[in-house]
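The structure's right below; bear with me while I get my questions together.
Missing here: one protein chain of the complex. Every other protein chain is in place.
Then we have chain A:
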């Protein structure tokens, strides 16, 4: 496994270089299946180079939104544009690398053959061998896809999205079913793509994955966007802080009575994790009361907590 991905990509020339062209423009889009309205009045704009994480419960419309972006489906109302072009056209699709939604690959084809086949559709594809090496799949290159484990298939599917050397990656739950080491590897490779200037659109059920890969969080619920903001702002917007500290001489009851405290959890060793609605008030109280403390650490809400707080308001 190579410690850092080898990016021998030539300059990407797939997308128009007009600085005003958004990577993705979803304009007032509606989509229904039968009598069920899945998306309504959806607006989303992604600029080139952004890394967007899409969250939401099952049935919120994430997969439908993605299928409109990849051109698999057409909206009932409104329009979708990828770098200014219709996502149903080869021109637009040459700018995108997509992971298939479910874990599915052609059973009788070998890994290398699948990648070569997909790469043939793109003007500047990556080298199949190097990409396989980056994702630790070289040993499986000659194996038929039907013989791969679920986690191996998942990694091959990421390779399928990357091999075209696209300007934008559209990844639907990229690390489902992967063990810890594979997830790290996959995340590293995706981050390398973003660092090189690629546009990233990723859906996930795992908050740690979104936190790792995305700068911007879009949350869907019932076919509507309820959160669309930079990751940091989403976290800090919630009045929730975790103060991790060692308070050797202070009993719990006393801590709990301090201003701004909403909960206390044991931390590592002698440390305690104190949940605060107002961490500044709590810290001022510690100092004012003259309580002995060491190793104080303040952390904002996790993405999961922030999102839970946002959706609780809906």
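Basically, contacts are C-beta pairs under 8 Å (C-beta built on N, C-alpha and C of every residue); 3 or more make two chains touch, one makes a residue touch a chain; residues count from 1.
Please note the rule applied: contacts and distances are computed from a predicted model.
Asker: Under which of the names "Thioredoxin domain-containing protein", "[NiFe] hydrogenase metallocenter assembly protein HypC", "ABC transporter permease" or "ATP synthase subunit a" is the non-displayed chain listed in UniProt?
Answerer: Not shown, but named in UniProt as "ABC transporter permease".
Asker: Can you tell me which of A:26, A:65, A:81 or A:98 touches the chain that was removed from the display?
Answerer: Final answer for the missing-chain contact: A:98.
Asker: From the list A:45, A:121, A:233 or A:299, pick the residue that touches the absent chain.
Answerer: A:121
Asker: If the hidden chain were put back, which of A:56, A:71, A:151 or A:223 would touch it?
Answerer: Spelled out, the listed residue whose C-beta touches the missing chain is A:71.
Asker: Would you write out the residues of chain A that touch the absent chain, in ascending order?
Answerer: Counting only chain A, the missing chain is touched by 14, 16, 70-74, 89-91, 93-94, 96, 98, 100-106, 108-109, 113, 116-118, 120-123, 144, 164.
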